[in-house]
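Sending over a structure as structure tokens; questions will come in a sec.
The complex appears here without one of its protein chains, the remainder shown in place.
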Amino acid sequence: MAHITKANNLHEWLDQRLAIDKLWKVLAAEYWIPKNINFLWAMGVVLMTMFTILVISGIFLLMYYKPDTKLAFDSVNYTIMQEVWYGWLWRHMHAVAASVVFLVIYIHMFTGIYYASYKRGREMIWISGMLLFVTFSAEAFSGYMLPWGQMSYWAAQVITNLFGGIPFIGDELVIWIRGNFYVSDPTLTRFFMLHVFLMPLIIMAIIGLHFYSLRIPHVNNQDGEEIDFDAEAEKYKAGLKKEAKVIPFWPVFLSKDFFVLGVFMIFYFYLVFYHYNFAMDPINFDPANPMKTPPHIYPEWYFLWSYEVLRGFFFDVGPLSAMDMGLIAFGIANVIFFALPWFDKNDEVAPASRRSGGFAIWFWLMVVDMIVLTIWGKLPPTGFNAYIGYVAAVGFLALFAALPAVTARKKGLLMFVILMTLALYVAGYMEYTKALGNGFVIVALFVIFYALFFLNPVFVRNRGGAR
Amino acid sequence: MRELKILAIIVVLVGITYWGIEPYAHSQMHPHHEPATFSYGDLQAIAANGDASKGATAIMNNGCTGCHSIKSQNIPAPMDPVTASASYGVNPPDLSNIAAVVDHKFLANVIKDPVKAFKLAHKFNDTKPFPMPAFYGSDQDLADIVAYLVSIAPKEISPKEAYETACGRCHNLRYDNWTVIGEKPKFKNEIEKADFELKLAQYEANLKKYLGTTPPDLSMYIRSRGHEYIRDFVEDPQKILHGTAMPRVGLTKEATEKVVAYLEKVGDRKKEKRNSLGPWVLLYFVVFAVLAYLWKQKIWREVH
Partner (left out) sequence: MAQSRRDFLGMVFGAFAGAGGLAALYAMKRTWDPLPSVMAAGFTTVDLSPMKDGELRTVTWRGKPIFILKKPPTDNCNTIPDESKKRLVTIGDSQYLVMIGLCTHLGCIPSWEPDKKIFHCACHGGEYDACGVQTFGPPPRPMDIPPFKIEGTKLVLGEEGPEYKKMVGKA
């Protein structure tokens, strides 16, 4: 039984019952963050703000939106955009936030990769973060369907069709997901439910997990330095604020975040008011028409890289069709980032530029490859574009294949991966030019390079494994 | 300093990505076309000395009013829109405002050779003739008729009227209550409503039969296509969408701008509100950021 006395004010009254002082200390005033950080450490708070904006604007859109294929388009484009007071503002804020939230997620993610903040006890931070990426993706996809425009419809048609590639149950699964043989009213209503209730609920739960996962291993810092948080916190509390390597979440850490947030909000609202077409595709202002395919169908920009991994394989190899290979690669691309902590075979926690064995090169190649995939994911896959897409898609998988070799510093294995990749590039180029024109060439090249690999003196010298 | 370096890297990478997926990708997806000139250079010029009073007679003698109404001159339509569409595929335009929106040279050419002026040679030929019969008068008659139509056309025409004359017989505009058979009235009862809807459905069915496809409602075209596309498309649909059933309608530059302005008013009626609120919100966050920076400096002075 708590010790309850007559409270002098509301604060005391609440503190006796809810221990709010202690709660505040645990959550903010004595939640310790390293001092040695830069503005990239503010992305979490920026993301939280974006998510809050999405929830709040979403609530007001929900007041007028009608999840019915006959009414949805007009409820958005007429009722909300032209009648409701500030309805246009909520919609622009919602659409633009949904797009830039992914930009910040990618920055946040690559910050984690650059500073090696995904290993040595921080695996759960990484995994819960990736879970958020996946659930945000589902949330974005389901939300994109709701205005029931041409892009809503055809993106839904194309993406749900992908499940048809799963062996044995594929065709049934597609119908099950859609609730009909084609994207139609039951599809809209069930994705509406997912978008406004189930996915947000799951996302909020995972955000809780993500925050909690930071508690034990603590936030990383710019140098990957291992800090004794208890000792440093004692220093700070003893008044040695300049010497302590940590700062409290409130007010020190947040004061910096608010400044970064302010700058970010200028950028965000500039997009909301003056530059929104990238997030609100003009084609989606044509009402959905199952009888008429738009000339170009492409996903929103944040899905383009994985979409390009899907499209990158443009030729059949033996029994494997281009579509199957693309689907397999797409499936891998969507889950492989989860496994990043286990692809990284060494323990060092340091910024990429200071890590051993060419990790920095790997990191920047990955960034470049993601950008190439993103851009070529939108370009029409005709002519040489198809080959560039192939190079980038194979490159993406190859980078993951190379990561254990890079981090464990196994030169022979790395050489093998590089040679295999080059072989695939040559084979792909031959397919592209139709110089020899069949999958046999690829198999032959595999064999040749496999032989080269075993004869390679570098490999022989390194067979013992990591030094 | 390091923070600025990091920021610069992010800005460059995001900038390249943005350039690739927006301006560059869209330039690859949409073939380039020359912007509209509204010169209608492929058409013959008309005789300059048209006489409006002779034109008034010529328009009667040549039977124009057998199909076209001229409401401003108290010449009524011989049929209601639905009956007319059953006969001709589409309701023939009222000629009161026609010279206020259509280029005069184009007007003369349409009367003389509609298929050529409309650029519909892929749809109409000798076996399937265009509904408007050929004109057998002289070039002088032609110039007189145009002069007459110019003389009766109002000097100033509203954007809405421009739309109704130029586009309104094929394209609905439901966000401003416009239908292809005219403004949707307030119905007194369900029967009136059903009657109107039946007429509309009949007209639309005739139109679809005539064109091979249902012309789209243009309510959101300002957002889905944008100013430039609409302007260039109106000037020459075949140039942008080869083989389309839409005729070249021969609008003047001014009339096209009016149509675009009207579509903007209907499809993006909060534009002004958006543009007037924008600077204030941005200003708010500039001040927010400055205050946040000052506060942050004060707090971090203790820890650095």
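As written, the chain order gives the labels A and B, with residue 1 at the start of each chain.
Simple rule for what comes next: a contact is a pair of C-beta atoms (placed from the backbone, for glycine too) under 8 Å apart; a residue touches a chain by one contact, two chains touch by 3 or more.
In this text the structure is predicted, and so the values were computed from the model without any measurement.
The residue from B:L211, B:A261, B:V286 or B:V303 that touches the chain not shown here is B:L211.
Among A:K25, A:K66 or A:R190, only A:R190 touches the chain left out of the display.
Of the options A:N277, A:T293 or A:S356, the residue whose C-beta touches the omitted chain is A:T293. Between the chain not shown and the residues B:K186, B:H242 or B:H304, the one that touches is B:H242.
Seen across the whole complex, the unshown chain contacts subunit A at 175-176, 178-182, 184, 186, 190, 290-295. For subunit B, the residues touching the absent chain in the complete assembly are 122, 211-213, 241-245.
As a working rule, only the chains that are shown with their structure count from here on.
One finds 42 Å separating the Cα centroids of subunit A and subunit B. Considering their complex, residues 35, 38-40, 74, 77-78, 81-82, 88-89, 92, 103, 107, 241-242, 244, 247, 251-252, 255-256, 258-259, 261-263, 265-266, 269-270, 272-274, 278, 280, 282-287, 295-296, 301, 304, 367, 371, 374-375, 377-380 of subunit A touch subunit B. The touching residues of subunit B, when paired with subunit A in their complex, are 2-3, 6-7, 10, 13-14, 16-18, 20-22, 24-25, 28-29, 174-175, 216-217, 219-221, 223-226, 267, 269-270, 273-275, 277-278, 281-282, 285-286, 288-293, 295-296, 299-300, 302-304.
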